[in-house]
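Dropping a structure here in structure tokens format, bear with me for questions.
The other protein chains are all here in position, but one chain of the complex has been omitted.
Then we have subunit A:
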Amino acid sequence: MVLKIEGLVKRFGATTAVAGIDLSVHAGTIFGIVGPNGAGKTTTLSMVTGLLKPDDGRVIVHGADVWAKPAVAKRNMGVLPDRLRLFDRLTGAQLLFYSGTLRGLSRAAVVARTADLARAFALDDALDRLVSDYSAGMTKKIALAAAMIHSPRLLVLDEPFESVDPVSSANIIDILRRYVGAGGTVVLSSHSMDLIERICDDVAVVVNGAVLDTGTVEQVRQGRTLEERFVQLAGGANKAEGLEWLHNFSD
């Protein structure tokens, strides 16, 4: 068990963003969190990575409580947040060096791993350019490379495939699979059901800050596609009613 979440709660004023989430993620698996916009995916992942203090509950990463022993827990995590800035006025090489050195890696290790990561992510040509000049897909890739540079046990990725082209996304999936094959663990969020269904071992469906269903992909989708099952869970009864006037076209 690499990640264990128990009774996680987060309130913002009167609204409850996360209402008691429990999840267990096993080592060597890819765990997908799916949910509609505003379901509390990012809030949950922020509490896992130590960016947001939970109002209640615990997060254990490889045996260390993120909020009681942050130094130990953070060492084992690599993080890719969604919609946060990078230090994008550094070049790609500098950003990787910075990420590695902040994690306490030695200069030699960082330099060697930078070369390896650049090759794996096909970023060789871009290393000497400023990250602010990168395309959206390249920015995701360099951020993911920066998250992996200290070889963490657990990767926490918020929307890793957002605005990534199919080639890059196949590239990322390949790298994640190899990482998991070597014993690493990935937790990722997405609202692309297809992708989650294809690459994840386990999933959790999160709606309104609560887990509606969790288990292996097979268990959760119950013979249908994950998308159908998800729409059903997330309240698919919300049919397009009240738009009858759309059937009569105005002349």
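Quick note on the criterion: a contact is a pair of C-beta atoms (placed from the backbone, for glycine too) under 8 Å apart; a residue touches a chain by one contact, two chains touch by 3 or more; residues count from 1.
Everything below uses one rule, namely that contacts and distances are computed from a predicted model.
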*From the names "Stress response protein SCP2", "Cation:proton antiporter", "Acetyl-CoA acetyltransferase" or "ABC-2 type transport system permease protein", which one matches the UniProt record for the unseen chain?*
"ABC-2 type transport system permease protein"
*Out of A:71, A:182 or A:243, which is the one that touches the chain we can't see?*
A:71
*Option touching the unshown chain, where A:115, A:130 or A:173 are the choices*: A:130
*Which residue from A:91, A:139, A:168 or A:214 sits in contact with the chain not drawn here?*
A:91
*For subunit A, residues in touch with the removed chain*: 49-53, 70-71, 74-75, 77, 79, 81, 84-91, 93-94, 97-99, 101-104, 106-107, 110, 128-130, 132-133, 146
